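First the structure, which I've put down as structure tokens, then a few questions once you've had a look.
Here the complex is missing a single protein chain, while all its other protein chains stay put.
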Amino acid sequence: MANLWRKLTYHRGNGWWNLPHTASQEADPPYEGPIGGAWLGNIWRTVTHGGVSHAGPGFYWLVGLFLGVITLLEVWLFTLQGLGGLYIPILLGLSTMKFVAVVAFFMHLRFDGRLFTYIFAASMIIGISMFSLLLLLQQFGNQVQ
Amino acid sequence: MFRVSKSFFPLPSARMGTAALLLAPVAIALLAACTPDNAQSTFGTAGPIAEDQANLFKFIFWIAAVVFVLVEGAVIYAAIRYRRRSDSDKLPYQTHGNTKLEITWTIVPAIILIGVAIPTLAQIWGQQSGVPDDLGEVLNVEAIGHQWWFEFRYPDHEVITANELHIPVGRPISFKIVSQDVVHSFWVPKIAGKVDMVPLNDNFMWMIGSEVGTFYGQCAEFCGIAHAHMRFRVIVQTEEDFQAWLDGMHTAPDAPAPGSPEAAGQQLFAANCSTCHTNNSTSPGSYAQEINTQQARWNGWISDTENSLIVSAPNLTNFGDHITLGAGLKDLNQDSLVAWITDPSSIKIGTRMQKHAAIYRTPDGELRPDGKPGLSESEISDIATYLLSLKPGSGSGDDTADSPDSGSVDGAAVFATNCTGCHSTGDDTKIGPGLAGVGERAASRVQGLSADEYIEQSIREPGASIVPGFNNLMPPWGHLGDDKIDALVTYLKTLK
Amino acid sequence: MTTKALTFPRLFPRPKAEWGIWSWIGTVDHKRIGTLYGITAFIWFLIAGIEALLMRIQLSSAENTFVGPETYNQLFTMHGTTMVFLVIMPLSAAFFNWLIPLQIGARDVAFPRLNALSFWIFLIGSLLINAGWVTGDAPNGGWFGYAPNSGIDYNPGLGMTYWAIGLNLLGVASIAAGLNFIVTILNMRAPGMSMFKLPVFTWMTLITSILIVLAMPILAVAGIQLQTDRLYGTNFFNPLGGGDPVMWQHIFWLFGHPEVYILILPAMGIVSEVLPTFSRKPLFGYPFVVFAGIVIAFMGWFVWSHHMFTVGLGPAANSAFTISTMLIGVPTGIKIFNWIATMWRGNIRLNTAMLFSISFIAMFTIGGLSGIMHAAPTADAQQQDTYFIVAHFHYVLVGGSLLGIFSGIYYWWPKFTGWYLNEKLGIANWALMFIGFNIQFAPLHWVGLDGMPRRIYTYAENMGWEGTNLLASIGGFILGLGVLIFMINLVVSRIQKRVAPADPWDGRTLEWSTSSPPPPHDFDEIPQVEYRDDFWFKKYPETIAEYYGHGEHDQTVPSGAQVDDDTDEESMPVVSGGAYGHDAGEHGHDKIHLPDMSYYPIILAIGLGIFGIGFLTHWGVIIAGAPVFIWGLFGWSMEPVNDPETKTS
Partner (left out) sequence: MATNVTQAPPAEKYTPTEQHARIVDFEDTSTGLNSRKLLMWTFLGSDVMFFGAFIATYLVYRGRSLNGPYPSEILNIPVTSVSTFVLLMSSLAMVLGLYYVREGEKNKATLWILGVVLLGGVFIAFQVVEFRIFVIEGLTPKVNIFGTTFFILTGIHGAHVTIGVIWMAFLAHGSHTGRLRADNALDLEIAGLYWHFVDIVWIVIFTVIYLISANDGPPPGAELLHG
């Protein structure tokens, strides 16, 4: 498990205090397309090892499929109407998965300079924590004794 | 050229002069700090809440003073001790820093701040989480902010008053802090710190007045043009005086002698002022009625903020007992009251009274060019005399005609009290149409409505059908209640 | 990269003027844009100062009728708005523009045309926000425009609409500038200048820019919501429609508190440059000063509700924000202690710039301490919305930001212009401002504790506030006199024109390595950086060991530079090798290509300004403005940074 976590968070970008490099500065390994052999392995490597391999159309189609399926799942959950208190957390989890998939693969954060991830993540963290605090205040503040 | 003589402005030397200038603010500051007698000084406390707040301030102040002396001392010492002497460009040791020092001056302030935070947090929970149980019987008060005056309601005693809050000494008062329009702030510096009055967000605060006396309060949140004039008084009374005042608020004034200025003033008030000002909330049930009326007045204003002829206004019950005028602006007496009625803006710029009350408008609904009401000086004086005579009477003179409980309602009286400001009973136009023969006209005005239905609709929803040639200035009057409206319809049909 | 450029029909030839008004309208030079920011902001500073003095006259005696309540409300609203958005922020931006490329050894900012766009939008936004003075409808809802008093029901007329739309334009300008400086500082550093070799002013600029980029969108949201409420009858802050006035306060202060640090951090950066230079010592504890700045910038997001302690958020929320507010005092304290330690055992030159910086520490400390006093909500219940608060934030913003900015003006003036400001007049300027400031604002603490609420246009005679207010008014005029002396100083010094060398103060950072004023291309050669305060250590190599210590720090080739050695150095924009400080004459300037001038920024800004006016007046204006906007946008995107023909020179 820890091994998988390490793999998923692996990133070959350099520390940015000095001068990190983009993946683009190194030659890409030849692309092995969906029919070119062990494409599933290739995709797995893309997910777990980020910039080692640039993704190809097959991988993008797979991510697109993933997004479509999750959306379908969300709508199905909506029509189900029986989840009670779990409904919102599950939906938030699913949309987070979609969010991360788009950001990591379509927006190439998985393959690109680490600084981009830092910038985006920092604003997401500040935004989410601040606005969550706001929601808490608005939910529980202003109570007349 | 002129010279300031030395005796007039004695400055021994330039250096001393600079020192004096630097010390002046400090000296002034210390002098000013010794003025707890000032009307709104936060140090001259007259209640435990304000006292605790002042003590917390002093506690932090002295800690800050120590830090201040140390830091400023270090700055000045460094600047003087290490200043460049002559033109030497000698290089000091090029130190890069000292980690131990850094850790020290991170931790020491943090410890000091923890020391400040602990009593602060204790006080927050002590003051903001409800009235402690062991302080005696709690008096509930609703304080309502209006542009630009304060309304006070005592729900347990069914009393409404404005701008002068009466509280018993030593008893905890629990406030529900409400605003009807914009954000205001309720603040009696000597008794308790402020709490904002925010629309839709009713707030809570409590206070105890520990000294008998009259204390100043003021709105502290910017609320529009008359913000500076939105003030009030808190009158802390002994328990007996307070109970007497409460009883007084349920005792109607004695009826004025016929032919007296008071009687004339009563008629004028009823005809010209009573649309917005209630002055007779003494009888049982009038409390609930006034709450509805105040809401209806405000609804009327907000539906047409520019041209409305009605605004929410202070309740003037037992006004003769008040000590101030215009939300705590002036001492109340005949002269100031006459000046107020004649030209409210001369005392309180921006007041809604002059802009919206029908009496300050021409029959066309335009503002009168001179800004004065359409009344003679003697009429104004009569109104003032009448208002000042509004004090709790002997208790026998209850004017039952206005009581909603009374079995029979006199339509003519209702009309005189509520409608004559704008409508005459003849053919002439005051602001609205004259109502002679309205019963005959009404039947044919709108297809499908009988005369009764039409008149009732015109009272409840004036906008539904406007008489040609008139603007829709009339506020809805549904708050009068079914009895009064029925009586009014009956009365109106009798007009020929 | 020689992409064939798309062509867009030009209505005018690309501007090339080197003198005269067209050279300013088409400029993309960071130094000229800095000057434009500075001049514009200084004019607004004078206007805001006049507004302040009018208010002080009104308050100098009880029951005064010098101005009426409506005018007074407009005065304090516009004084606050102007000082925050049109004076301190753009004055800081002037320093950013002038200094950031010089301090990091770059020839310009990363996006010169975007930089010009920021300025022009700022100019148009500032004019729009002040348009009310001409139409008689100036904004009058206070600088934080609390709803619903700023809504259309209670505030009819155009005033607050000008305010909302003007603020939105200023927001666009600030965000564009902030983005630009973030990219510039991250990407345009001279070879070898790793992040921890950046000058502290550059660090504070980076932090400020990040705050601007993250905070200004929230103001934009507030502005849009207020605007749709006022113009189209939406219900965001309308209690009748279910809107919550507290929500406005939250959104405004979510922006507003980071804004406070946006205003103070640049001044902290300036002071962190001035103190070491005139103490002839490096900044004490550089990493701690930098980290304190970062911590302030992060924690600054979680303290906003201390502006709302009296709103009734409940004891739990008030306690939480008490703790976070008090905590933020710790990094602020670290900075102050490090500045004092920088002066300690130095060789301090007490000239005007240094005196302003020292006063900054002294006054900012007072502002910080009074800040702790109202970090306690129950004590704050007596202080909130009184003159105590007014005194507090003037100690922070005038005693802090403005004194810091004046320090920067005196310090960098020789670099900006090539001549010194007069020291004698400078000292007089400092003394009058310092004394006047204290006489004006120290008494306000006490009049606030004496129960005087802010934003009242007059007060009764029996309140006992008259003497202190009169004193404050006198102080205000002394402060104004100080500013007048400053303007006289500008004129006198210009006439005297005592020429300044490239390095008049024996400075520490890279901007002093180039001539005064710098050439259009800033540096004849892009410097190669090895040390923090690289210029100083190049001048005084014997002090390297003192600073970096013996043994532990083998910093002659810093780690960042090692990476350069492998890959980047050859491709770096070094015209020819060698240490910087080399004689400029040897290398022809024609080899250095600066971005060409462009008039599209101003056209785009005018297009946006027309949109703003359209929102205020009629949608037809927006339609009419669209061609201008589209012209600017497409012309810009299809205009190469450098015209192809100029590359062949």
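Order of writing sets the labels: A, B and C. Residues in every chain begin at 1.
The criterion applied here is as follows: a residue touches a chain if its C-beta (ideal position, glycine included) is under 8 Å from a C-beta of that chain, and two chains touch if they have at least 3 such contacts.
The structure presented is a predicted model; accordingly, all values stated were derived computationally and were not measured.
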Checklist line | Where the missing chain makes contact, among the chains that are shown | finding: A, C
Check: For the chain left off this view, which of C:I33, C:I129, C:M188 or C:I207 is in contact with it?
Finding: C:M188
Check: Of the residues C:S23, C:T71 or C:T234, which one touches the chain left out of the display?
Finding: C:T234
Notebook entry, point to check: In terms of residues, what is the contact footprint of the unshown chain on chain C?
Noted result: 1, 3-4, 6, 107, 110-111, 175, 178-180, 182-183, 186-189, 193, 213-218, 220-222, 224-225, 228, 232-236, 241-244, 247, 251, 254, 568, 570-573, 575, 591-593, 595, 641-642, 647
Item checked: Residue numbers in chain A that touch the chain omitted from display -> 16, 19-22, 24-28, 30-31, 56-57, 60-61, 63-64, 67-68, 71, 74-75, 77-79, 81, 87-88, 91-92, 94-95, 98-99, 102-103, 105-108, 113, 115-116, 119-120, 122-124, 126-128, 130-131, 134-135, 138
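Definition applied: only the chains that are shown with their structure count from here on.
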Item checked: Geometric centre distance via CA averages, chain B-chain A, whole Å -> 56
Next item on the list: Return the residues of chain A touching two or more other chains; collapse runs of consecutive numbers into ranges.
Entry: 142
Check: Can you list the chain B residues in contact with two or more other chains?
Finding: 129, 198, 201, 203-204
Checklist line | Residues of chain B that touch chain C when the two form their complex | finding: 18, 21-22, 24-26, 28-29, 32-33, 35, 37-43, 50, 52-54, 56-57, 60-61, 64, 67-68, 71-72, 74-76, 78-79, 82-84, 88-98, 101-102, 105-106, 109-110, 113, 116-117, 120-121, 123-125, 127-129, 147, 177, 181-183, 185, 187, 189, 192-196, 198-201, 203-204, 216, 218-228, 302, 305-306, 329, 349-350
Check: What residues of chain C sit close enough to touch chain A in their complex?
Finding: 186, 194-196, 214, 244, 246-247, 250, 254, 298, 301-302, 305, 311-314, 316-317, 559-560, 563-564, 567-568
Note to self: Help me check something: in the complex, which residues belonging to chain A touch chain C?
What the structure shows: 17-19, 21, 115, 123, 126-127, 129-130, 133-134, 137-138, 140-143
